[in-house]
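Only one protein chain is missing from this complex, and each of the others stays in its spot.
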Amino acid sequence: MEMIADAISWCLIVPGCFFLVTGALGLLRMPDVYTRMHAASVIETLGATLLVLGLIVQAGLTLVALKLVFVLALLFFFGPVASHALAQAALHADVKPVLAEDRRSRNLDSGPTGLAGSKEEPSP
Amino acid sequence: MFYVATGAVLAALMLAVIRAIRGPTVFDRVLASNTIGTLAILLLASYGFLTDRPEFLDIGLTYGLLNLIGTFAVLKFFRHGDLAHDIAEDQEKSRWK
Amino acid sequence: MRTLVLAIALAAFWLALSGHYTPFLLSIGILCVLITVLVAQRMSIVDKEGQPIELFAAAPAYWLWLFIEIAKSAWSVSLIILDPRLPISPTFTRVRASQKTAAGMATYANSITLTPGTITTGVTGDVFDVHALVKAGADDLEAGGMDRRICQFEGTATPTSERKA
Partner (left out) sequence: MRLDLILRVGAKLILPFILLFALYVQFHGDYGPGGGFQAGVISAGMVILFAIIFGVRAAKHVAPPRVVEMMVPGGVLIFAGTGVVSMLLGYNFLDYTGFAHEFLHAHEWGILIVEIGVLVTVCGTMIAMFYAFVERGRT
(Lines give C-alpha, C1' and ligand atoms only; values in the text may rest on other atoms or scores of the structure.)
Protein backbone atom coordinates (compact mmCIF):
# COMPACT_ATOMS: atom_id res chain seq x y z
CA MET A 1 0.00 0.00 0.00
CA GLU A 2 2.71 2.37 1.01
CA MET A 3 4.65 1.44 -2.08
CA ILE A 4 1.73 2.38 -4.32
CA ALA A 5 1.41 5.73 -2.56
CA ASP A 6 5.13 6.30 -2.94
CA ALA A 7 4.97 5.48 -6.62
CA ILE A 8 2.07 7.88 -7.19
CA SER A 9 3.92 10.58 -5.26
CA TRP A 10 7.01 10.10 -7.36
CA CYS A 11 4.93 10.31 -10.53
CA LEU A 12 3.46 13.61 -9.36
CA ILE A 13 6.47 15.24 -7.72
CA VAL A 14 9.03 14.65 -10.46
CA PRO A 15 6.96 16.31 -13.24
CA GLY A 16 6.05 19.02 -10.73
CA CYS A 17 9.74 19.73 -10.15
CA PHE A 18 10.32 19.70 -13.89
CA PHE A 19 7.68 22.40 -14.39
CA LEU A 20 9.01 24.45 -11.47
CA VAL A 21 12.52 24.56 -12.88
CA THR A 22 11.28 25.09 -16.45
CA GLY A 23 9.08 27.97 -15.35
CA ALA A 24 11.95 29.57 -13.45
CA LEU A 25 14.16 29.13 -16.50
CA GLY A 26 11.49 30.83 -18.59
CA LEU A 27 11.48 33.66 -16.07
CA LEU A 28 15.10 34.24 -17.04
CA ARG A 29 14.84 33.67 -20.78
CA MET A 30 11.74 35.64 -21.76
CA PRO A 31 12.26 39.11 -23.25
CA ASP A 32 9.79 41.30 -21.37
CA VAL A 33 7.65 41.42 -18.27
CA TYR A 34 4.46 40.17 -19.93
CA THR A 35 6.03 37.09 -21.44
CA ARG A 36 7.80 36.42 -18.15
CA MET A 37 4.41 36.36 -16.51
CA HIS A 38 3.46 33.40 -18.68
CA ALA A 39 6.52 31.53 -17.47
CA ALA A 40 5.70 32.40 -13.87
CA SER A 41 2.19 31.07 -14.30
CA VAL A 42 3.62 27.68 -15.23
CA ILE A 43 5.22 27.62 -11.78
CA GLU A 44 2.11 28.83 -10.01
CA THR A 45 -0.32 26.46 -11.67
CA LEU A 46 0.96 23.14 -12.89
CA GLY A 47 4.28 23.00 -11.01
CA ALA A 48 2.79 23.89 -7.65
CA THR A 49 -0.27 21.70 -8.16
CA LEU A 50 1.67 18.57 -9.04
CA LEU A 51 4.11 19.06 -6.17
CA VAL A 52 1.34 19.67 -3.64
CA LEU A 53 -0.72 16.75 -4.96
CA GLY A 54 2.30 14.54 -4.48
CA LEU A 55 2.62 15.74 -0.90
CA ILE A 56 -1.12 15.17 -0.36
CA VAL A 57 -0.75 11.55 -1.45
CA GLN A 58 2.05 11.19 1.09
CA ALA A 59 -0.01 12.82 3.85
CA GLY A 60 -2.99 10.53 3.31
CA LEU A 61 -6.40 11.41 4.69
CA THR A 62 -5.29 13.77 7.42
CA LEU A 63 -5.69 17.40 8.33
CA VAL A 64 -2.27 18.03 6.83
CA ALA A 65 -3.73 17.08 3.45
CA LEU A 66 -6.57 19.53 4.02
CA LYS A 67 -4.11 22.29 4.78
CA LEU A 68 -2.26 21.47 1.59
CA VAL A 69 -5.59 21.80 -0.21
CA PHE A 70 -5.92 25.27 1.29
CA VAL A 71 -2.45 26.17 0.04
CA LEU A 72 -3.52 25.03 -3.40
CA ALA A 73 -6.77 27.00 -3.22
CA LEU A 74 -4.83 30.10 -2.20
CA LEU A 75 -2.54 29.74 -5.20
CA PHE A 76 -5.40 29.00 -7.59
CA PHE A 77 -7.77 31.76 -6.55
CA PHE A 78 -5.29 34.52 -5.91
CA GLY A 79 -2.36 33.77 -8.16
CA PRO A 80 -4.35 34.99 -11.18
CA VAL A 81 -5.68 38.00 -9.28
CA ALA A 82 -2.12 39.07 -8.47
CA SER A 83 -0.96 38.44 -12.05
CA HIS A 84 -3.84 40.48 -13.36
CA ALA A 85 -3.03 43.37 -11.05
CA LEU A 86 0.62 43.16 -12.09
CA ALA A 87 -0.14 43.18 -15.81
CA GLN A 88 -2.55 46.05 -15.38
CA ALA A 89 -0.04 48.10 -13.41
CA ALA A 90 2.70 47.42 -15.94
CA LEU A 91 0.44 48.51 -18.81
CA HIS A 92 -0.57 51.57 -16.86
CA ALA A 93 3.07 52.49 -16.35
CA ASP A 94 3.64 52.28 -20.12
CA VAL A 95 5.96 49.32 -20.06
CA LYS A 96 5.99 48.53 -23.76
CA PRO A 97 5.34 44.89 -24.56
CA VAL A 98 7.33 43.04 -27.19
CA LEU A 99 4.61 42.28 -29.69
CA ALA A 100 4.34 40.19 -32.80
CA GLU A 101 0.82 41.33 -33.43
CA ASP A 102 -1.58 43.75 -31.79
CA ARG A 103 -5.21 42.85 -32.24
CA ARG A 104 -6.61 45.15 -29.64
CA SER A 105 -8.33 47.28 -32.21
CA ARG A 106 -10.14 44.15 -33.33
CA ASN A 107 -13.73 44.74 -34.20
CA LEU A 108 -15.99 43.03 -31.71
CA ASP A 109 -19.30 43.62 -33.44
CA SER A 110 -20.46 40.05 -33.07
CA GLY A 111 -23.66 41.47 -31.59
CA PRO A 112 -25.20 44.69 -30.36
CA THR A 113 -23.01 46.07 -27.60
CA GLY A 114 -24.64 46.89 -24.32
CA LEU A 115 -21.55 48.71 -23.13
CA ALA A 116 -19.10 51.35 -24.11
CA GLY A 117 -16.26 48.83 -23.96
CA SER A 118 -15.79 47.86 -27.59
CA LYS A 119 -16.33 51.35 -28.96
CA GLU A 120 -13.26 52.71 -27.27
CA GLU A 121 -9.79 52.92 -28.59
CA PRO A 122 -7.41 50.37 -27.08
CA SER A 123 -6.10 51.29 -23.67
CA PRO A 124 -2.42 52.30 -23.63
CA MET B 1 11.56 12.09 -2.57
CA PHE B 2 11.19 15.15 -0.40
CA TYR B 3 14.85 15.84 -1.04
CA VAL B 4 14.12 15.97 -4.76
CA ALA B 5 11.20 18.34 -4.22
CA THR B 6 13.17 20.61 -1.89
CA GLY B 7 16.13 20.64 -4.25
CA ALA B 8 14.00 21.54 -7.27
CA VAL B 9 12.25 24.30 -5.36
CA LEU B 10 15.61 25.68 -4.26
CA ALA B 11 16.92 25.62 -7.82
CA ALA B 12 13.84 27.45 -9.11
CA LEU B 13 14.17 29.89 -6.22
CA MET B 14 17.71 30.68 -7.25
CA LEU B 15 16.69 31.43 -10.85
CA ALA B 16 13.86 33.67 -9.61
CA VAL B 17 16.30 35.54 -7.36
CA ILE B 18 18.55 36.16 -10.36
CA ARG B 19 15.56 37.62 -12.19
CA ALA B 20 14.73 39.77 -9.17
CA ILE B 21 18.27 41.16 -9.13
CA ARG B 22 18.54 41.71 -12.88
CA GLY B 23 14.94 42.64 -13.69
CA PRO B 24 15.09 45.86 -15.69
CA THR B 25 11.75 47.29 -14.57
CA VAL B 26 10.18 47.36 -11.15
CA PHE B 27 7.42 45.08 -12.43
CA ASP B 28 9.93 42.37 -13.24
CA ARG B 29 11.06 42.56 -9.66
CA VAL B 30 7.52 42.41 -8.33
CA LEU B 31 6.85 39.41 -10.55
CA ALA B 32 10.02 37.72 -9.36
CA SER B 33 9.23 38.41 -5.71
CA ASN B 34 5.72 37.07 -6.18
CA THR B 35 7.16 33.92 -7.70
CA ILE B 36 9.66 33.69 -4.87
CA GLY B 37 6.71 33.86 -2.48
CA THR B 38 4.96 30.97 -4.24
CA LEU B 39 8.15 28.95 -4.23
CA ALA B 40 8.68 29.74 -0.55
CA ILE B 41 5.28 28.26 0.26
CA LEU B 42 6.22 25.11 -1.64
CA LEU B 43 9.59 25.05 0.08
CA LEU B 44 7.96 25.33 3.50
CA ALA B 45 5.54 22.55 2.61
CA SER B 46 8.17 20.13 1.34
CA TYR B 47 10.60 21.04 4.12
CA GLY B 48 7.84 20.39 6.63
CA PHE B 49 7.51 16.88 5.22
CA LEU B 50 11.27 16.45 5.16
CA THR B 51 11.57 17.20 8.87
CA ASP B 52 8.20 15.63 9.67
CA ARG B 53 6.85 18.83 11.14
CA PRO B 54 3.71 19.75 9.19
CA GLU B 55 3.19 22.87 11.32
CA PHE B 56 5.34 24.53 8.70
CA LEU B 57 2.21 24.60 6.56
CA ASP B 58 0.68 27.22 8.81
CA ILE B 59 3.69 29.41 8.28
CA GLY B 60 3.34 28.73 4.56
CA LEU B 61 -0.28 29.87 4.52
CA THR B 62 0.57 32.97 6.54
CA TYR B 63 3.40 33.75 4.19
CA GLY B 64 1.15 33.28 1.18
CA LEU B 65 -1.43 35.69 2.53
CA LEU B 66 1.14 38.33 3.44
CA ASN B 67 2.80 37.87 0.05
CA LEU B 68 -0.52 38.53 -1.65
CA ILE B 69 -1.22 41.65 0.41
CA GLY B 70 2.32 42.89 -0.13
CA THR B 71 2.09 42.41 -3.90
CA PHE B 72 -1.13 44.39 -4.05
CA ALA B 73 0.29 47.15 -1.87
CA VAL B 74 3.47 47.51 -3.95
CA LEU B 75 1.53 47.46 -7.22
CA LYS B 76 -0.94 50.04 -6.03
CA PHE B 77 1.89 52.23 -4.84
CA PHE B 78 3.66 52.10 -8.17
CA ARG B 79 0.49 52.53 -10.13
CA HIS B 80 -1.06 55.45 -8.33
CA GLY B 81 1.87 56.94 -6.45
CA ASP B 82 0.18 56.63 -3.10
CA LEU B 83 -1.68 53.96 -1.23
CA ALA B 84 -4.62 56.14 -0.31
CA HIS B 85 -5.75 56.47 -3.90
CA ASP B 86 -9.42 55.62 -4.13
CA ILE B 87 -10.05 53.47 -7.18
CA ALA B 88 -13.82 53.73 -6.77
CA GLU B 89 -13.73 57.52 -6.84
CA ASP B 90 -11.36 57.47 -9.77
CA GLN B 91 -13.58 55.22 -11.82
CA GLU B 92 -16.69 57.22 -11.15
CA LYS B 93 -14.95 60.15 -12.79
CA SER B 94 -13.69 58.17 -15.75
CA ARG B 95 -15.47 57.24 -18.94
CA TRP B 96 -16.93 53.87 -18.10
CA LYS B 97 -19.12 53.76 -15.08
CA MET C 1 -28.92 32.98 3.33
CA ARG C 2 -25.50 33.95 2.03
CA THR C 3 -24.49 34.85 5.55
CA LEU C 4 -25.43 31.35 6.65
CA VAL C 5 -23.41 29.79 3.83
CA LEU C 6 -20.45 31.99 4.72
CA ALA C 7 -20.75 31.00 8.39
CA ILE C 8 -20.88 27.30 7.49
CA ALA C 9 -17.90 27.65 5.17
CA LEU C 10 -15.95 29.50 7.84
CA ALA C 11 -16.84 26.91 10.47
CA ALA C 12 -15.65 24.14 8.17
CA PHE C 13 -12.46 26.10 7.56
CA TRP C 14 -11.90 26.42 11.30
CA LEU C 15 -12.51 22.71 11.91
CA ALA C 16 -10.16 21.79 9.09
CA LEU C 17 -7.42 24.06 10.37
CA SER C 18 -7.79 23.35 14.04
CA GLY C 19 -7.32 19.63 14.53
CA HIS C 20 -7.89 19.97 18.30
CA TYR C 21 -11.51 19.34 19.14
CA THR C 22 -11.64 20.26 22.80
CA PRO C 23 -14.84 21.95 24.03
CA PHE C 24 -12.84 25.06 24.85
CA LEU C 25 -11.41 25.47 21.35
CA LEU C 26 -14.73 24.61 19.71
CA SER C 27 -16.56 27.31 21.64
CA ILE C 28 -13.82 29.78 20.77
CA GLY C 29 -14.24 28.67 17.17
CA ILE C 30 -17.94 29.49 17.21
CA LEU C 31 -17.10 32.89 18.68
CA CYS C 32 -14.47 33.53 16.01
CA VAL C 33 -16.86 32.58 13.20
CA LEU C 34 -19.40 35.01 14.62
CA ILE C 35 -16.81 37.79 14.83
CA THR C 36 -15.70 37.13 11.26
CA VAL C 37 -19.24 37.13 9.90
CA LEU C 38 -19.95 40.39 11.70
CA VAL C 39 -16.82 42.03 10.30
CA ALA C 40 -17.64 40.72 6.82
CA GLN C 41 -21.10 42.24 7.03
CA ARG C 42 -19.63 45.50 8.26
CA MET C 43 -17.39 45.48 5.20
CA SER C 44 -20.55 44.65 3.19
CA ILE C 45 -18.76 41.95 1.26
CA VAL C 46 -21.43 39.29 1.84
CA ASP C 47 -23.25 39.36 -1.46
CA LYS C 48 -23.71 37.65 -4.77
CA GLU C 49 -20.13 38.31 -5.83
CA GLY C 50 -18.41 37.30 -2.64
CA GLN C 51 -20.35 34.11 -2.02
CA PRO C 52 -21.46 32.82 -5.42
CA ILE C 53 -23.38 29.91 -3.96
CA GLU C 54 -25.16 29.28 -7.26
CA LEU C 55 -21.89 28.09 -8.75
CA PHE C 56 -20.90 25.60 -6.06
CA ALA C 57 -22.69 22.59 -7.51
CA ALA C 58 -21.08 22.89 -10.94
CA ALA C 59 -17.63 23.75 -9.60
CA PRO C 60 -15.90 20.32 -9.35
CA ALA C 61 -16.59 19.36 -12.96
CA TYR C 62 -15.47 22.77 -14.11
CA TRP C 63 -12.25 22.63 -12.10
CA LEU C 64 -11.41 19.25 -13.52
CA TRP C 65 -11.88 20.58 -17.05
CA LEU C 66 -9.87 23.69 -16.22
CA PHE C 67 -7.06 21.63 -14.74
CA ILE C 68 -6.77 19.57 -17.91
CA GLU C 69 -6.66 22.79 -19.95
CA ILE C 70 -3.96 24.16 -17.64
CA ALA C 71 -1.93 20.99 -17.96
CA LYS C 72 -2.13 21.08 -21.75
CA SER C 73 -1.13 24.70 -22.09
CA ALA C 74 1.54 24.48 -19.38
CA TRP C 75 3.11 21.68 -21.37
CA SER C 76 3.14 23.73 -24.56
CA VAL C 77 4.56 26.77 -22.73
CA SER C 78 7.27 24.56 -21.23
CA LEU C 79 8.17 23.33 -24.70
CA ILE C 80 8.48 26.93 -25.87
CA ILE C 81 10.71 27.82 -22.91
CA LEU C 82 12.99 24.85 -23.49
CA ASP C 83 13.19 25.47 -27.22
CA PRO C 84 16.56 27.09 -27.92
CA ARG C 85 15.05 29.42 -30.53
CA LEU C 86 12.36 30.62 -28.10
CA PRO C 87 9.55 30.66 -30.70
CA ILE C 88 7.25 33.22 -29.12
CA SER C 89 4.91 35.55 -30.94
CA PRO C 90 3.35 37.74 -28.22
CA THR C 91 -0.07 38.98 -29.19
CA PHE C 92 -2.51 41.37 -27.64
CA THR C 93 -6.15 40.72 -28.34
CA ARG C 94 -9.59 41.47 -27.00
CA VAL C 95 -12.34 39.02 -26.31
CA ARG C 96 -15.93 39.52 -25.28
CA ALA C 97 -17.21 37.75 -22.20
CA SER C 98 -20.78 36.57 -22.49
CA GLN C 99 -21.28 35.74 -18.82
CA LYS C 100 -24.08 37.53 -17.05
CA THR C 101 -22.85 37.71 -13.49
CA ALA C 102 -19.78 39.37 -12.06
CA ALA C 103 -18.72 36.09 -10.51
CA GLY C 104 -18.97 34.35 -13.87
CA MET C 105 -16.94 37.04 -15.57
CA ALA C 106 -14.31 36.92 -12.86
CA THR C 107 -14.18 33.16 -13.32
CA TYR C 108 -13.59 33.62 -17.02
CA ALA C 109 -10.91 36.26 -16.52
CA ASN C 110 -9.15 34.21 -13.87
CA SER C 111 -9.35 31.06 -15.99
CA ILE C 112 -7.68 32.94 -18.83
CA THR C 113 -4.93 34.07 -16.47
CA LEU C 114 -4.57 30.67 -14.85
CA THR C 115 -4.00 28.99 -18.19
CA PRO C 116 -0.30 29.51 -18.89
CA GLY C 117 0.16 31.35 -22.14
CA THR C 118 -2.66 33.83 -21.73
CA ILE C 119 -3.15 36.68 -19.25
CA THR C 120 -6.09 39.00 -18.77
CA THR C 121 -4.58 42.45 -18.56
CA GLY C 122 -7.68 44.56 -18.35
CA VAL C 123 -11.43 44.45 -18.00
CA THR C 124 -13.51 47.15 -19.63
CA GLY C 125 -17.19 46.49 -19.31
CA ASP C 126 -17.49 43.01 -20.69
CA VAL C 127 -14.43 43.15 -22.92
CA PHE C 128 -11.19 41.61 -21.76
CA ASP C 129 -7.77 42.67 -22.97
CA VAL C 130 -5.72 39.50 -23.22
CA HIS C 131 -2.00 39.07 -23.70
CA ALA C 132 -1.08 35.75 -25.28
CA LEU C 133 2.38 34.25 -25.51
CA VAL C 134 1.83 32.81 -28.99
CA LYS C 135 -0.60 33.71 -31.73
CA ALA C 136 -2.26 30.32 -31.54
CA GLY C 137 -3.30 31.02 -27.93
CA ALA C 138 -5.00 34.25 -28.98
CA ASP C 139 -6.74 32.42 -31.82
CA ASP C 140 -8.07 29.79 -29.42
CA LEU C 141 -9.51 32.41 -27.12
CA GLU C 142 -11.11 34.30 -29.97
CA ALA C 143 -12.77 31.07 -31.05
CA GLY C 144 -14.58 31.25 -27.73
CA GLY C 145 -14.47 27.66 -26.50
CA MET C 146 -13.62 28.64 -22.95
CA ASP C 147 -16.25 31.38 -22.98
CA ARG C 148 -18.92 28.84 -23.85
CA ARG C 149 -17.69 26.37 -21.24
CA ILE C 150 -17.94 29.00 -18.51
CA CYS C 151 -21.38 30.11 -19.65
CA GLN C 152 -22.43 26.51 -19.32
CA PHE C 153 -20.85 26.36 -15.85
CA GLU C 154 -22.62 29.56 -14.91
CA GLY C 155 -25.95 28.24 -16.17
CA THR C 156 -26.44 30.80 -18.91
CA ALA C 157 -26.09 28.38 -21.78
CA THR C 158 -27.08 30.85 -24.50
CA PRO C 159 -24.65 33.74 -24.73
CA THR C 160 -26.74 36.87 -24.96
CA SER C 161 -25.81 40.35 -25.94
CA GLU C 162 -28.11 41.95 -23.41
CA ARG C 163 -26.35 42.36 -20.10
CA LYS C 164 -25.86 44.84 -17.39
CA ALA C 165 -22.54 46.24 -16.35
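To keep things simple, chains are lettered A, B and C as they appear, and every chain counts its residues starting from 1.
To be clear about the criterion, contacts are C-beta pairs under 8 Å (C-beta built on N, C-alpha and C of every residue); 3 or more make two chains touch, one makes a residue touch a chain.
Please read all numbers here as calculations on a predicted model, not as lab measurements.
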item	value
Touching partners, among the displayed chains, of the absent chain	A, B, C
Candidates C:L4, C:I35 or C:A136 - the one touching the absent chain	C:I35
In subunit C, positions touching the absent partner	6, 10, 13-14, 17-20, 25, 28, 32-33, 35-37, 39-40, 42-43, 45, 47, 49-51, 102-103, 105-106, 109-110, 120, 123, 125, 165
Subunit B residues that touch the omitted chain in the full complex	55, 58-59, 61-62, 65-66, 68-69, 72-73, 76, 82-89, 91-92, 96-97
Those residues of subunit A which, in the complete complex, touch the missing chain	77-78, 80-81, 84-85, 88
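Here is the rule we use: only the chains that are shown with their structure count from here on.
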item	value
Whole-Å gap between the CA centroids of subunit A and subunit C	12
Contacts with two or more other chains, residues of subunit A listed in rising order	18, 23, 25, 37, 47, 67, 70, 79, 81, 88, 115-117, 120
Where subunit B touches two or more other chains, by residue	96
Residues on subunit B engaged by subunit A in the complex (per definition of touch)	1, 4-5, 7-9, 11-16, 18-19, 25, 27-28, 30-32, 34-35, 38-39, 41-42, 45-46, 49, 54, 57-58, 60-61, 64-65, 68, 71-72, 75-76, 78-79, 95-96
Interface residues, subunit C side, partner subunit A - complex	13, 16-17, 19, 67, 70-71, 74-75, 77-78, 80-82, 86, 88-94, 96, 109-111, 113-122, 124-127, 129, 131, 133, 135, 138, 142, 161-165
Residues of subunit A that touch subunit B when the two form their complex	6, 9-10, 13-14, 16-18, 20-21, 23-25, 27-28, 33, 36-37, 40, 43-44, 47-48, 51-52, 54-55, 58-59, 64, 67-68, 70-71, 74-75, 78-79, 81-82, 85-86, 88-90, 92-93, 95, 115-117, 120
